[in-house]
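Following: one structure in structure tokens, then a few remarks.
One protein chain is absent from this view; the other protein chains keep their places.
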Amino acid sequence: MRKKKRICLLFLVCFLCCGCGVTPGSVVIGLNIERSGNLAQYGEACYKGVMMAVEQINREGGLSGRKLEVSVIDNRSQNSDAALAAVKFGSMKKISAVIGPTTSPGVKAAASARAKVPIITPSATADDLTGSDPDGQVFRICFTDTAQGTAMGQYAPLLGFKRAALLLDSSSAYAKGMSEVFAGVFAQNGGEIAATEYYSASELDFYMVLTKLREYGVDCIYLPAYYTEGALIIRQARELSIDAAILSGDAFDSPRLEDLAGDEKLDGIYFTNHYDPNSEEIQSFFEEYYEAYGEYPAAYAALGYDAVFFFAEAVKNAGSADREAVSKALSGITDFTGITGSVTINENRDAVKKVYLNQIQGGVRSAVDTSALSD
Amino acid sequence: MQQIINALASGAVYALMALGYTMVFGVLRLINFAHCDVMMAGALAGYLCHGFFHLNAVFSILISMAFCGILGVLIEKIAYRPLRHAPSVSALIAAVGVSLVLQYGTMLLFGAEPKAYPKDFIGGVVQVGTGVLPLAKVTALALSVLMMAALQAFLKCSRRGRAMRAVACEPYAAKLCGVKEDGVISSAFFIGSALAGAAGVVYGAMYSISPLMGTAPGLKAFAAAVIGGIGSIPGAVLGGLVLGLAEALASEYISTAFKDCLSFAFLILVLLVRPGGIMDTGAGTDRT
Partner (left out) sequence: MIKPALLSVPVTLGNKRKIRLGNTAVVLGAAFVLTAAFSFHPYVSAVLSRMYLAAMMAAGLDLCAGVAGQLSLGQGAFMALGAYPAAMVMLRCPTPAGIAAGILTGAAAGCLTAFLLGRPILRLTGDYLSMATVGIGEMTRIFFENNAFFGGSGGILGIPRFTNPMLCYVFLVCSTLFCLFMVKTDLGLFCKALSCDQKAADSCGVPVLRVKTAAFCISGTICAAAGALYAGLTGYVSPEDFTFLRSVDIVAAVVLGGPGTIIGPVAAALFLEAAGILLQSFGSYRMILYGLLLVTAGVLRYRKSGKRL
């Protein structure tokens, strides 16, 4: 018993001394990321994007000559750990800003910890994230769920869809938020919501719920899901001869979608996304990423990449890496151009940026020219 | 009609895994929490067999079963055997520990990204009346019935099988009769884990493979084993089918949102009303 207590004390003393080991004069950002646990694939993608960006910045001379370093804490996809990581970063004086977590519950937990350090989330899209932050320290460079849902609600009727069904994860705030917005806007623009069905989070077999959906004979299904279950739903829907188009949101974007859906030539898939997959910047990012990691990136990686440059822009504008200065500079950013489009921060510390509509037809990904749609 | 087919197919998968739970519980009175992760290992093994060694479905399943069987025996030797006479809580904790090691070891070695079997593995669909069934699910159904029959035959007719039943009934008396407990338990683990391996390959073919994929079907299969009567082979299969049907009915007539909740509620109901399950073998009561 005494021994255990001594060991415990030893541990505590040891980790108080952590956080050392950064080069003097460098700028340090914290990375509060999901590297293990059930959200690991999103966290890892973001991590890779961030690391790529950091390397590139340092290769090109750093931030006004200062080296950019990253301190990583794995929050195990757990909210309590994300909060703890935020507190730890808050207490490490060298940290100028924190990137991550990647998902909304994690960011909410980190923000609630009130660690007095600016938090830039690359990909958390929940609406109430920045508004509910009491310290005004949460920034995001992605659009909100409302923006996505609204965009899809507007585009869908223009693409010719009249009857939609909603299929969502009953336990996901992301899915619920987006479907509500979509349903409202879709109905406003003349569409009809024929049915709403649910599945549960770790479900892999959607036959039962898809069979039920098939009865409604809709021409599109709004499925704001992650690509992991999305791919399975697509596959099983096609097996059940459901021809409806699948509409989704940004969590659908991944090069693994076709692989997991078991079909190289996917058809009738539309999703709101952060970029145009055929644009030059994205293509060159894809190539660089492939060279570095041997695989193609998902949106999370691109957003992580942009988050670092976003931070760099703030440092440049502020002229210093001091937390308050960075925080102020972040709120004032207009027209930051990253690979995921042009970002302007509004008074809610949200990003105002274009919502792209991507589609997959015959196995080919492209962006729908939305301006040509409105007729 | 389609819903019934869905139900049977889900049930078959639960049944395959429930067989493994039941076997281990029968001889060891241990809820093997690591069972579902052995299933995941099996799915991965099959994936590697097909992807790297380009073996066809049948061979992949067989090799995966062998691999999982050996894995199961190893786990038993390292983690459970030293705790055989310890209070069951210790073994439970050890099982959770093994589960964590398997899950995160796999995550470390293979990454967290889900992988999928290519379409030609067990692809295609079969028309059954007005309904549609993916071939993978047909395989699952066929396998579970086959395995159940084989297991029953093994337990009734073979020497090892009878020894296993003896140990499940009363280990001390069995030892007095000259049964080597260690060998029997290892066999039980081998068979149970091999079944998990087969379940894993089929499950992976139906859906996808990821390091944490085992937990959800594991809990359901566990519920299925309990509902059918833990310790009973036909019980496991029956429990799986019953659970599948209950889920289908619930999602059709009540709500798709609470499907999982209802499975657990059903489990608790069964535990309260008839703890032995449908085929009550009296196996779950404490041996004092």
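Every chain is named by a letter (A and B) in the order it is written, and numbering of its residues begins at 1.
To be clear about the criterion, a contact is a pair of C-beta atoms (placed from the backbone, for glycine too) under 8 Å apart; a residue touches a chain by one contact, two chains touch by 3 or more.
As the structure is a prediction and not an experimental result, all values here were calculated from the model.
Visitor: Given the contact definition stated above, which residue among B:A15, B:A43, B:C68 or B:V98 touches the chain not shown here?
Guide: Spelled out, the listed residue whose C-beta touches the missing chain is B:V98.
Visitor: Quick one: say which of B:C157, B:L176 or B:L272 touches the chain that got left out.
Guide: B:L272
Visitor: Of A:V72, A:A325 or A:V352, which sits in contact with the chain we cannot see?
Guide: Within the whole complex, the residue contacting the unshown chain is A:V72.
Visitor: Residue-wise, where is subunit B in contact with the chain that is not depicted?
Guide: For subunit B, the residues touching the absent chain are 25, 29, 31, 78-79, 82-83, 86-94, 96-105, 107-108, 219, 222-223, 226, 257-258, 260-261, 264-265, 267-268, 271-272, 275, 284-286, 288.
Visitor: Since one chain has been left out of the picture, which residues of subunit A touch it in the full complex?
Guide: 1-2, 4-5, 7-9, 11-12, 14-16, 35-36, 72-76, 78-81, 83-85, 87-88, 90-91, 104-105, 108-109, 112-115, 126, 128, 132, 134, 170-173, 176, 200-201
Quick note on the criterion: only the chains that are shown with their structure count from here on.
Visitor: Could you work out how far the Cα centre of subunit A sits from that of subunit B, in whole Å?
Guide: Spacing between the chain centres: roughly 36 Å.
Visitor: Mind pulling up the subunit A residues that touch subunit B in the complex?
Guide: Result: residues 36, 38, 40-41, 44, 170, 197-200, 202-205, 207-209, 211-212, 228, 231-232, 236, 239-241, 256, 259-263 of subunit A touch subunit B.
Visitor: Tell me, which parts of subunit B touch subunit A in their complex?
Guide: Interface residues on subunit B, with respect to subunit A: 2-3, 6-7, 9-10, 104, 107, 111-119, 123, 125, 132, 134, 206-208, 210, 212-213, 215-217, 247-248, 251-252, 255-260.
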